[in-house]
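A single protein chain has been omitted from the complex, and every remaining protein chain is retained in its original position.
Per-chain numbering from 1; labels A and B assigned in written order.
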Amino acid sequence: MSAPLPLPPLVDHHCHGVARHDLAPDAFAAYLSESDAPPAPGTTFFDTQLGFAVRRWCPPLLDLEPHCPPEDYLRRRRELGAAEVNRRLLGSTGIADYVVDTGLTDGLLAPHELAAAGAGAACHEIVRLEWLAERIADRSGSRAAFLDALADAVEKAAGTAVGFKSVAAYRFGLDLPPEPPREAEVRAAADRWLGTRAPGGRLTDPVLLRHLLWSAVHTGRPIQLHTGFGDPDLSLHRCDPLLLTDFVRAVRPTGCTLVLLHGYPYHRGAAYLANVFPHVYADVGLNLSHVGASAEAVLSETLELTPFGKLLFSTDAHGLPERYVVGVELFRQALTRLLTGWVREDAWSSGDAERVAELIGAGNARRVYGLAVRTPVHDHRGFP
Amino acid sequence: MSAPLPLPPLVDHHCHGVARHDLAPDAFAAYLSESDAPPAPGTTFFDTQLGFAVRRWCPPLLDLEPHCPPEDYLRRRRELGAAEVNRRLLGSTGIADYVVDTGLTDGLLAPHELAAAGAGAACHEIVRLEWLAERIADRSGSRAAFLDALADAVEKAAGTAVGFKSVAAYRFGLDLPPEPPREAEVRAAADRWLGTRAPGGRLTDPVLLRHLLWSAVHTGRPIQLHTGFGDPDLSLHRCDPLLLTDFVRAVRPTGCTLVLLHGYPYHRGAAYLANVFPHVYADVGLNLSHVGASAEAVLSETLELTPFGKLLFSTDAHGLPERYVVGVELFRQALTRLLTGWVREDAWSSGDAERVAELIGAGNARRVYGLAVRTPVHDHRGFP
Partner (left out) sequence: MSAPLPLPPLVDHHCHGVARHDLAPDAFAAYLSESDAPPAPGTTFFDTQLGFAVRRWCPPLLDLEPHCPPEDYLRRRRELGAAEVNRRLLGSTGIADYVVDTGLTDGLLAPHELAAAGAGAACHEIVRLEWLAERIADRSGSRAAFLDALADAVEKAAGTAVGFKSVAAYRFGLDLPPEPPREAEVRAAADRWLGTRAPGGRLTDPVLLRHLLWSAVHTGRPIQLHTGFGDPDLSLHRCDPLLLTDFVRAVRPTGCTLVLLHGYPYHRGAAYLANVFPHVYADVGLNLSHVGASAEAVLSETLELTPFGKLLFSTDAHGLPERYVVGVELFRQALTRLLTGWVREDAWSSGDAERVAELIGAGNARRVYGLAVRTPVHDHRGFP
């Protein structure tokens, strides 16, 4: 075991709500996978690195033994009820600031509820661009009304949210033309989309996806871009962050900050972009949670090229408070082992290791999103 | 050294025959590389991770010291003769079931001979689609006769073999259109190929390669697809398993199982597909043998996203019984170190580690190919 490395109260710069109500066993298990289907015959989503990590870290928070069988865990979870489970699990994480992507909402806690369950943490909003456009399309009577309302909404969001998020990776891929679309192109694309769209229909048109991105760029707020691993809606090789290279170049003169989320298994490419372009940042994201016991190796690869002032901690937790717990514990363990190992072999000084842990865990996100440093209101190592 | 992890009698779900007769030194060394040429001046194929692994694990089975010089090893091999060497090496592996790709045959033991040399193991057949089509083309007088005979042969093979294999990666690349070709396209492609083909000529036409794949899909038998690393016939970046994403989507409604072989250095992409698509499985394959002393790292990467019910052990051994020995020993060592390490740091429970070892070593392959569990007839750790 490594010597303890002091970690700051964390800023989780990319996360989602958790389920408000109790979950049936299959619904719980589905949140352990990015798959959109039931597990293959004879297999279970619990038999994954993420499933094992949940069984390692969460049972003790519900008064059970680590590694207890899934059935025992789910039974105890039902006994306690969602509100108590959320309170116990979120309260254990030491997250001081939740920066919440509000583009996923069904049955999930709102940011302020999440922060309240999380032992009095702060919350901040990230506005998902495609979600915004789809909500506006649902209520716009014409193309002109849609485009005007969208422009207003993006501007308004820039005043209240700390940043934007794009899921163009899911909707088309990152192999988009890099430059902003011309106005006539945008109008034609909006006509096409609104003309054929059923209420609730998803935005997948590449011209409109670029229009959203560039609308956000011009606000000057940081933009989070999904890259790499995700659910089967995306084609992974079209989500290589390096496909954004020309977009990164096009955005550079505007001064807008781009935060490349996740990136696995192309996280070394995301690190490269963060290394050579001043306005690009990289993220820990869902990578660590999903790789579980291998989190140290993946974090180490990410730290090969990412400048230490440019990597941001996040859990990408969604649906399950368990995802917050394992996102934090795997990050804490991986970072501690990695940095104390480097200190032990005298590659790094211990002062540098503490400083870098603070940057990745909180400082970089506070700088990028302009978050205030708050007095911690709880001991983040203290379990209830 | 790690504590021992009990491994089940193994199912080698993807392997080939070994040479029936003694091999000249150059022929032996050529099997240590995927190269199609002699080694560069001043170098030897023994100076590779695979070469070092052979020198580590095989000499003791022939009464020599580990790491002995190649010349000593080859001399002792000739003294003993191919039959005795095959018996000693195959008998040491603990493989209970050989699932043999019968598409490579020249001078190699047939599956039942392999299994007999392997201390009474069982054998099963995988039919290589391109090999089947080429054999039928050799004896078909017309396009209609070819297509009819091919359809019959695929159907017949589905009744006797436990699965199919495609080497479309070698013959064209994996960037094939995903959907089945239309009948008229297939007829035209068959006309072109049969019209220009010399006897023994290889099938490289992308329409016919897709026709073979879809003919196999419709039988419902599992299909093994070569992906990643292989000999210089292939262009590695065109063998990224993620290039199969749309094919995977197209196959999904049929319920046919796809097993992605090897995948290195894109094994994380293969793991991703196994994670998010219920009908996709991943393989250990030649990756471990070729990376030798680094097998633990590569296996660890593979286990980041592959669900534990979806990874299958294999050696991809070909030509040399030494390839079976090192394929098994490197897998055994890498898995033992990895899993016992995770147990030691309390990331996994020991019960889970034993269960996962059984799944990867045998259980998953038995489920996927429908193989019976047999009573082991030999102690798989016992050397002769």
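Keep this in mind: a residue touches a chain if its C-beta (ideal position, glycine included) is under 8 Å from a C-beta of that chain, and two chains touch if they have at least 3 such contacts.
Owing to the predicted nature of the structure, the values given are computational and were not obtained by experimental measurement.
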Residue among B:A24, B:A144 or B:A293 touching the omitted chain
B:A293
Quick one: which of B:S35, B:S142 or B:T254 touches the chain that's been left out?
B:S35
Among B:H21, B:H112 or B:H237, residue touching the chain not depicted
B:H237
For the chain left off this view, which of B:Y31, B:F45 or B:W348 is in contact with it?
B:F45
In chain A, positions touching the absent partner:
240, 242-243, 245-246, 249, 268-269, 272, 275-279, 297, 300-301, 303-305, 307-310, 342, 345-349, 351-352, 356, 359, 367
Even though one chain is not shown, chain B touches it at residues 1, 33-45, 47-49, 52-53, 56, 66-67, 229, 231-232, 235-237, 264-265, 290-294, 297-298
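In the analysis below, only the chains that are shown with their structure count from here on.
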Could you put a whole-Å number on the gap between the CA centroids of chain A and chain B?
37
